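Here the complex is missing a single protein chain, while all its other protein chains stay put.
The block that comes next holds chain A.
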Amino acid sequence: MFEARLLQGSLLKKVMDALKDLLNEAAWDCTDAGIQLQAMDNSHVSLVSLNLRAEGFDKYRCDRNLSMGMNLGSMSKILKCASDKDIITIKAQDNADTVTFVFESPEQDKVSDYEMKLMNLDQEHLGIPETDYACTIKLPSSEFARICRDLSQFGESMVISCTKEGVKFSATGDIGTGNIKLAQSAKVDKEEEAVVIEMQEPVSLTFACRYLNSFTKATSLSKSVQLSMSPEVPLVVEYKIEDIGHVRYYLAPKIEDEEAA
């Protein structure tokens, strides 16, 4: 028996928005520690890793480890049927081939349940090494979304460079060049509005805007976002989900094509 109840059902809807742009389907791995999901997009350029801890739910029970393959399009349709204030419960039998979503209104006067077929997914799982990143940049998530949106008008790819002075996002294309520089912010009265940079060595990497824009679909999950970079490794974009976990995106960089040189 698996059962997870979340008073703040809107959270799950937001999580869904953060996934469905990149993934068509994914396996939700449930253990007694919580729910985890790891999947790459079709092109294998980016990877989403979601972690929801058991303590974060209002009620959580998982008797046996369970991997539920879900079509995220279908799941998203179902979650659209829940209103933002609903309490959402996810349920599945140990050996079931379906999962049930139950939506209760806060006054308990309306209860709906939706059963969805599970799929058999044979997904590749990647081992992600623990990495000490050369730079970590924390910035307001809305600011990051804005930067990605603005710069993707200029070109397909964006260069993120991090130095002592600050972080620079730039893109070049047919119409010209755009640069956005953010300095470490001095004001500390509101933590989530601050730009905080920790740097061991300067890093400059190029990424495809398309994926960064997809990542920013998670903006509503968190007030701030953290970017971690090291030379020649994938970028990590992490949104913390208050009290319950995080969603992390990994994105492979674009590198100089040696053959062309």
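Simple rule for what comes next: a residue touches a chain if its C-beta (ideal position, glycine included) is under 8 Å from a C-beta of that chain, and two chains touch if they have at least 3 such contacts; residues count from 1.
Following the convention adopted for this analysis, contacts and distances are computed from a predicted model.
Trainee: One chain isn't displayed here; going by UniProt, is it "phenylalanine--tRNA ligase", "Adenine DNA glycosylase", "Ribosomal RNA-processing protein 42" or "Elongator complex protein 5"?
Mentor: Going by UniProt, the chain not displayed is called "Adenine DNA glycosylase".
Trainee: Quick one: say which of A:L19, A:M40, A:M75 or A:V99 touches the chain that got left out.
Mentor: A:M40
Trainee: Please identify which residue in A:G34, A:G155, A:G178 or A:G245 touches the non-displayed chain.
Mentor: A:G155
Trainee: Spell out the interface residues on chain A facing the chain that's missing from view.
Mentor: Interface residues of chain A facing the absent chain: 40, 43-47, 64, 66, 94-95, 124-129, 155, 157, 172-174, 206, 208, 233-234, 250, 252-257, 259-260.
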